[in-house]
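Complex shown without one protein chain; remaining protein chains in place.
Letters A, B and C name the chains as they come in the text, with residue numbers starting at 1 for each one.
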């Protein structure tokens, strides 16, 4: 199982804040997970899109493992 | 008349904080005033010694005029 | 070191006193507040969304690194989330150091990295609706 969390404009674009599912066959990276949850249809997603794995900044080509929490969100604007 | 004010270690060295006197003959600069009030005996004065004329930083060779307030003090240590 | 996320407002001086740091010659604080203008639009308030588990961890990583790099004696970070009206405080970063150069550099580094790395997203509430504030790209 992996947990996918989406925030801000990404949450709004996808219509979900949290998804849980078994790692789909052929999914090895955060980018693979993103393609899976968006059905390869990324035209309405915020760009650029940032990635975190287990609450640490990561990249689309970062490898994922069973049990990971993978988050997608637009550039941050705190402070 | 000029007013001479001394602060901190300079006040302690000279034994006065304020002196008032007519501009002595031949006194044209802050340095001349310093020589006058110390009787040319500067060995026990703090070094370096800073100068202000009318509450603004100045130099020993800055000219002085009747009515000026001339101050002598060691490097500052506020903040 | 204190890193705290909360919805409520806070008093920067009371929060700083609570740490009871002694022997520090210099303390530098940054307070960020909600500006009443964004371009030409009036901003009534912000809604701040965040990623709670990651926000706390990421700010702690930033603070620990800055503390070591700039010889800081202590660090305090408070960041609000949720609804924050115009002119209210959003964030406080206070650092203590023996020397003021370290305190300025450490405080500025923490707020700079917080703004580019901590997962917060601001939505500005204006008369025309809610708009996400364009963010800062995070280098990975």
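The criterion applied here is as follows: a contact is a pair of C-beta atoms (placed from the backbone, for glycine too) under 8 Å apart; a residue touches a chain by one contact, two chains touch by 3 or more.
Note that the structure is a prediction, hence the values are computed from the model and not measured.
In the full assembly, the chain not pictured is in contact with B, C, by the touch criterion defined above.
Only one of C:44, C:69, C:83 or C:100 touches the absent chain when the whole complex is considered: C:100. Subunit C meets the missing chain through residues 11-14, 22-33, 35-37, 87, 98, 100, 103-104, 107-108, 111. Across the interface with the omitted chain, subunit B contributes residues 5, 7-9, 48, 50-52, 55-59, 71, 73-79.
Rule of thumb we're sticking to: only the chains that are shown with their structure count from here on.
Arrangement of the chains shown, judged by which pairs touch: an irregular graph that fits none of the line, ring, star or complete shapes.
Per-pair counts of C-beta contacts peak for the chains A-C. Subunit A and subunit B have Cα centroids separated by 72 Å. With each centre defined as the average position of its C-alpha atoms, the distance from subunit B to subunit C rounds to 49 Å. Averaged Cα coordinates give subunit A a centre that lies 26 Å from the centre of subunit C.
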